[in-house]
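Quick one: structure below, then a few questions.
Heads up, one of the protein chains got dropped from this complex, but the rest are sitting where they should.
Think of it as A and B in the order they're written, each chain with its own count starting at 1.
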Amino acid sequence: MKPPIPKIFDEPLKVVNLGLAMFADNLRAENIDVIHVDWRPPAGGDARLANILAALED
Amino acid sequence: MPIRTEILPSFYQDSVVLMRVAAQVKKEQAVREVAAFMGTDTNKALLAQTGLATSESAAATAEDLILTVDADTEERAASALERVAELLAERRDGGGKDAEVSPHTLDSALRLMPDANLATISVPGEFVRFEALRALRRGLNVFVFSDNVPVADEVELKKEALSRGLLCMGPDCGTAYLNGAGLGFYNVTTRGRVGCVAASGTGLQAVASRLAHLGEGVSHGIGVGGRDLSAEVGGMMTLFALRGLAADPVTKAIVLISKPPHKDVVPRLSETLREIDKPVVVCCLGSNKDFGGRTVNVRTLDEAAHAAVAQLRGETWAPAAFGDPAAVAGRLDTSVGDGDLAGAAVLGLFTGGTLAHEAHLLLTEGLGDVGFNGDLTDRSRKHNVIDLGDDAYTVGRPHPMIAPEIRTDFIRRLSVDSTAGVLILDIVLGVGAHDDPAAPVVEALGDVQAAYAAAGRRLAVVASVVGTPGDPQNLGRQISQLTEAGVHVFATNAEAARFAAMVAEPKLGRKLAGSD
Partner (left out) sequence: MRTEHALWTEPGYEVIHDGGSAALHAPVLDLGQPARDRLARSRRWMAVARFQRSVYLRGEDRDIVCLCSHSLDSGPLNVRCALPEAIDWRHLDCGAELTGRFDGESLRFGGRIRFGLGRARIWKPANIAQLCNATSARLRAFLAAAAVRAPDAGLGTVFRMPRSRPATDQSRASDGVLVAAAPALAALRRWLAYAGIGQESRALPPPREAIEIVGLGPGLTPSGDDYLGGLMIGLRAIRRGDLAIGLARLVLPVARRATATISYAHLACAAEGYGGAALHRTLAAIAGSEPLDTGPCLDGVARMGATSGWDALAGAALPLCIRLGVRPPAPESGY
């Protein structure tokens, strides 16, 4: 059986950037479609709680 | 009179939010009316009586929300309606209390770009699991630049990624190339035929830069993070990426850049490497393990690039200590002088972790015991290599590739409290790095050299520059700044390290430079 190729190898990049805005700017400069998320800590900044929430998703 | 409506089927909003949004838009956009009603018959009759009904609102059901805008012009009505929908979506995502357009969460971003296929994540490490897991579950590949992510989180993220056939690059992935586009910190190169799987950002940068220098390029460069080949993570992403590149039609040769894999991972890695029917070059710094099959095992990043290019072109190639040994020998004789640095202590101050590691290995080979990330005030070790990107040195400051002060502080301190006679440095260029990294180094070296001269001491400085002519910093200008300051500049970190060792140990010089 032929091993699977990650689909993204054949696709144009469409990027959501969470965190440093610099990375979004750099992608934009390369004409790559990118949306920068004005990120704020989830769960009111409580990382432990954020992780609980993430773990609860199936 | 322009009336516009929009129906949001089976969509509920807190009435509070609804009203606030309506009031806000009404004020903001100077329209006569913005109303949000459930599509009950009585409300539809009301809209009809007040002249606010449209064919859309007439078709709404009691479970639908009817957004109605009444404005002077068609354009105003349309733009107000857009604004309402935008604010509602924003609030529905728990984005925030303020009325801002830019999304605050992954999900609100996905509403604007539903076909996104990659999330680049550089949020604090403790929140990586939350964001990356969500991204993977929404079907996005992830590139996690953040470090300080617990290894258990990494395992979970990579399992999730694999179960969905997605890439999880990182955590602590500094560099990647996908479809010719660079991610994180990367050197500007044209796309090529060499697929890379790299446990280290600077390792990948060094290989990509060398490939560019040799006229080749990267097809995809998959960063996997420094812990992928640990026992806990089990090489999950390395194996997945290798198989992917093996099947990728653009990729004609593969380079694996890694640290020595954990022994539990070796069998799986060997098996995967053997199954690949393309040339594979393995640069496993610090290990001489032969993985068999078609793999070519190399010892340095530069050799990895050379070996891959040779394979692609069907050329024969053998590793050499220096590209131009005669020039090195000449430089050793004329520039360094009469062996008065023989026996000097070597100090490496690196911004690239893998470059530090590679230099440490080569220096150890030549000089014996060399400390790594030790305490410099402890004089028990003569030779030392420091990776200034290590948490112990950055302590909350930006990475030294962005903020050169971390290293220039160290360099300036040499004049007061160091025994070092040979200094080895790396200058890493590329997108994301400092815009003129050689300049602060040269300035600090000037101070140190003056202090050394006053004390009647000598300091030889050796450096390599990782970069391409396409990089924003101007490769030529970076090199000339260093050379003008008397720095011995080499094209590769391995050459710089070997040269540094030879300055401190002239016997090596004769052996190494003459060995070719």
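Miscellaneous remarks
Just so it is clear, a residue touches a chain if its C-beta (ideal position, glycine included) is under 8 Å from a C-beta of that chain, and two chains touch if they have at least 3 such contacts.
Values in this document were obtained by computation on a predicted structure and should not be read as measured data.
Of B:152, B:327, B:392 or B:450, it is B:152 that touches the chain left out of the display. Of the candidate positions B:7, B:46 or B:247, contact with the hidden chain is made by B:46. What chain B contributes to its contact with the hidden chain is residues 10, 12-20, 26, 32-38, 40-43, 45-47, 49-52, 62-63, 68, 70, 92-94, 134, 137, 152, 155-156, 159.
As a working rule, only the chains that are shown with their structure count from here on.
Note on chain placement: the centre of chain A and the centre of chain B lie 14 Å apart, centres being C-alpha means.
The touching residues of chain A, counted against chain B in their complex, run 2-9, 11-20, 22-24, 26-27, 30, 32-33, 35-43, 47, 50-51, 53-54, 57.
If you check the complex, the residues on chain B that touch chain A are 96, 100, 102-106, 108-110, 112-113, 115-124, 126-127, 129-131, 133-135, 137, 140-141, 145-146, 153, 165-167, 178-179, 181-184, 220, 240-241, 243-244, 246-248, 250, 431-432.
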